[in-house]
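With one protein chain held back, the other chains of the complex are shown just where they sit.
Let's look at chain A:
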Amino acid sequence: MDKQQWTDASAVDEVPEDDVIGIVVGGRDIALYNAGGEFYATDNICTHGHARLCEGFLEGHEIECPLHQGRFDIRTGAPLCAPVTEAIRSYPIRIEGGRVFLALD
């Protein structure tokens, strides 16, 4: 085990393929993505209109906010188009024993 603090977030099969769910981990709103079998996690609240990204649309590695159609790269949290300009935070992921673990800090 490395020095990261890993927090158990979800079962792998809770997240449908090419979809996103919203979960609370360690008191934080997290969006957990399954993009073609690869898992990613970001903050769930859009930096622009403060909507929940888990209610948006995942296309490849881009999550589109349901409120104003801003997009983020789920791998890095980077903003991709107007109106979003500020990144969301992304979290390191680790899969072990059918569970998804996040490094929150």
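Following the convention adopted for this analysis, contacts are C-beta pairs under 8 Å (C-beta built on N, C-alpha and C of every residue); 3 or more make two chains touch, one makes a residue touch a chain; residues count from 1.
Quick note on the criterion: contacts and distances are computed from a predicted model.
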Q | Omitted chain (choose from "Amino acid ABC transporter membrane protein 1 (PAAT family)", "CidA/LrgA family protein", "Salicylate 5-hydroxylase large subunit" or "Acyl carrier protein") - UniProt protein name | A | "Salicylate 5-hydroxylase large subunit"
Q: Would you indicate which residue among A:D8, A:E55 or A:E96 is in contact with the undisplayed chain?
A: A:E55
**Q.** Option touching the unshown chain, where A:A11, A:V24 or A:A82 are the choices
**A.** A:A82
(Q) Tell me which stretches of chain A touch the chain missing from the display. (A) 48-49, 51, 55, 57, 64-70, 82-83, 85-86
